[in-house]
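Reviewing the structure listed below.
Left out: one protein chain. Kept in place: all the others.
Labels run A, B and C following the written order; every chain starts at residue 1.
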Amino acid sequence: MNLAEHLPALQVALPLLTAPLVILLRAGFLAWFSAFLASLFSFALSVQLTIAVLQGGTLEYWIGGWEPPYGISMVVDGFSALVLLLITGASTLALAGGRLSLRRDIDNRRAPMFYGAWLIAVAGLCGIAVAGDAFNVFVFMEISSLATYILVAAGRDRRALSAVFKYIMIGTIGATFYLIGVGFIYMMTGTLNFADMAVRLEDDMDTRPIVIAAGFITIGLALKAAIFPLHIWLPRAYTYAPDAVTVFMAACSTKVALYILMRFNYEVFHGNLLGHSELFTAFVIPLALTGILVASAIAMFQGNLKKVLAFSSIAQIGYITLAAGLTSEAGLMAALLHMFNHALAKGGLFLCAMAFVFTAGSSALSQLQGIGRRMPWTMAAFVVAAMSLIGVPGTAGFISKWYLIVAVMEWNTWGPALVAAIVISSLMAVVYLGRFIELAYFGEPPAGNAGLLEVSIPLRCLIWATALLNIGFGLFPQLPLALATDGTARLLGGLY
Amino acid sequence: MSLVLDLLSGLLIVVGALFVLSGGIGALRMPDFYTRVHGSSLTDSLGPVLILVGLMLEAGASLVSVKLAAILLFLMITSPTASYALCHAALQSGLKPRATKLNTSSPASGEEQKLQ
Amino acid sequence: MEILGLFNYWAFAVLLMVGLYALISKQNLVKKIMGLTIFQSAVFLFFITTSKLEGGTAPILQAGKDWTIFSNPLPQVLILTAIVVGISVTALALAVVVRINEEYGTIEDDEILAKDREA
Partner (left out) sequence: MTTMLIGIFLLSLLVVTAFAIVRATELFSAVMLSGIFSLLMALNFFILDAADVALTEAAVGGGVATVLLLAALKLTPPAEAPSRGLSGLSVVVVAVTTLLMIYASFGQPSLGDPDAPAHGHVASWYIEHTPELIDIPNTVTAVLGSYRAYDTLGEAFVVLTAGIGVMFLLGGGRGKPFSRLQTGTAEGLSQHLIPKVVARILIPFILLFALFIQFHGEYSPGGGFQAGALFVAAMILFTLVRGERRALAVITPRALLLMSAGGAFLYGLVGLAGIATGGQFLEYNTLASDPIAGQHLGIILIEFGVGVTVTGVLLSIFHAFIARD
């Protein structure tokens, strides 16, 4: 028995099977601790997987020993490894950093259920990242979504409930649209396996049902990924979820939908569907562009720190889809890199936001006035992560923005216009983040709360570790670059 | 012999279908809730009984007949109970049968009157 | 004949439409959930339609029976899973509705929105 060859299955099975044990626990701390351990081990597994992919190329795993397309397969390449690192990393980070914050949000008696749901969410997202089968993606998408609904509904504000209802409705529409698309493809090809689909689609290029299938899948996943204008569920869900949940979700949940969107459009449709590349570009780029500009503009006028960051996320999703919509190698490279770097930056920002909310008791900007002077360490880390989000040279965000601009420039004559849009929205990011930073450093604290106030030292270390990662991957971007190169090569396998 | 059986089963099925139909009409045309339940309980009881017996004659002495008999048995237990439960629930929630409506001043509107 | 063979797809399309309509335009949250159920059921119908094979029977291979054509088992398996997913979503959504009613005192979407705005 060689466990190394079972890594893809273990990556899903570990958090999934820990969950039922966690819900049987009776104490909140134990539940948190076992969830944290399971998450940490999952992270170790994804590191192992990443190493295996970097050394040995794409891994394939046949579940049940059945050969695909008859059985379900798992496929892990550079792109999946990148997403896996994000999921397990973000989960570990949020659980480690959010212990106190979660303890305040979730009452002790219900904590086992909460952490069980958390682990199931991690397992579901990992399951999507390693899946090689279209229907399996649906099942794991629903697992992770249901679990995420529970996590969001745990928010203390009652608005979390109405936000989560909207999220459930839109999430289910998205998943069902995806299912319809898969059904159409199955009807025309007789298979559910991604690789097999790509092969068999060549036979009936451009039949109407396949075009419709491509439409349903793209729209369904765009709903899940909160691509503008299908983003309406996101700001409220992010804002009213418990703070630690927001850290986790912001770093990975929409990314996973984007991941599967790109996988489907590149591996299955591109090259097999007449004119699909042009159609995809024509559909995605305008949406991405308006998304970037409009969401950035809205972010400038929000009165709540978490909402500012949520709208900023929508804009950043716009960058990723813009890059993916270019259907070029450089574009994909930029999309993958930005997925990674945005998760780093946004995870860091939300982690700091969690710390602010923990001490100040609210995420309203008016309550956070002067917080920078009261929490100098956390605030400095926030500034570093903010610079990464804006794309200041030396940070991780700069690398992906650089790749993005290069990709856009070599796209076609519209390149310069797109670059202008990217620059404008980066400036808007400076405004909406700068507005908070200014108010945090120079604002007048609410009456009676002026003393120095910091979160615990371990949490401060964690926050700073995240901030330093933003700088580290800015100076030494080899790891994400290597993964993105590998992932891009595989995604484009269908294009050339 | 088989012709007689065929005829008989056909007759039973047709009569059963008529009962189902009358039950449907009753559920639509009867004046108040309780009489409607009375109408539709025909659909539940006599209709299926006749139809199933007709089908059993058609199937002859086989496993299918045994299954049909089992279905028949369960129908005869469950559907009257369902009607009972329905009426009971209506009575408990204060719905008064139309016939017992005595000194109400409001004109009969065809709608059921709720007790206060 | 050919055209009638497409009737299932039309029913699927109409049911999908009805469900989606209830889902997006009804204000009552329970009604939305019912719309969601119709919406999902339509998709189930679609999958099962693709599994039907003319002259076939349920894919249960009994020794000694003279059936030789069997309908396609795969979509049926997928839909078994999807039905279970559907009821899970319904149950969770209903629980959220019950909680919303406790917190807001209403299950009409526009009234909830109004109460959210006040806060």
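Please note the rule applied: contacts are C-beta pairs under 8 Å (C-beta built on N, C-alpha and C of every residue); 3 or more make two chains touch, one makes a residue touch a chain.
All of these numbers come straight from a predicted model, not from anything done at the bench.
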Looking at A:Gly127, A:Gly372 or A:Gly487, which residue reaches the missing chain?
A:Gly127
Among listed residues A:Trp32, A:Phe184 or A:Phe398, the absent chain is touched only by A:Phe184
Full-complex contact with the absent chain, from A:Arg103, A:Arg200 or A:Arg460:
A:Arg200
Can you list, in ascending order, the subunit B residues touching the missing chain?
74, 77-78, 81, 84-85, 88
Those residues of subunit A that touch the unshown chain are 1, 3, 6, 9-10, 13, 16-17, 19-21, 23-24, 26, 61-66, 69-72, 107-114, 116-117, 120, 123, 127, 135-136, 139-140, 142-143, 146-147, 149-150, 153-154, 184, 186-192, 200, 204, 207-209, 211-212, 215
Touching residues of subunit C against the unshown chain: what are they?
1-2, 4-22, 24-28, 30-31, 33-35, 37-38, 41, 44-45, 48-63, 69-81, 83-92, 94-99, 101-102, 106-108, 111
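Everything that follows uses one rule, which is that only the chains that are shown with their structure count from here on.
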If you count the contact pairs for each chain pair, which pair has the most?
A-C
CA centre of subunit A versus CA centre of subunit B: separation in Å?
57
How many angstrom lie between the CA centroids of subunit B and subunit C, rounded to a whole number?
30
Could you work out how far the Cα centre of subunit A sits from that of subunit C, in whole Å?
28
Which positions in subunit B are in touch with at least two other chains?
none
Specify, in ascending order, the residues of subunit C that touch 2 or more different other chains.
none
Contacts from subunit C onto subunit A in the complex sit at residues 16, 20, 23, 29, 32, 36, 39-40, 43, 46-47, 50, 74-75, 78, 81-82, 85, 88-89, 92-93, 96-97, 99-100, 103-104, 112-113, 116, 119
Taking the touch rule as given, give the residues of subunit A at its contact with subunit C in the complex, in rising order.
135, 138-139, 142, 146, 149-150, 153, 158-159, 161-162, 164-165, 168-169, 172-173, 176, 179-180, 183, 186-187, 192
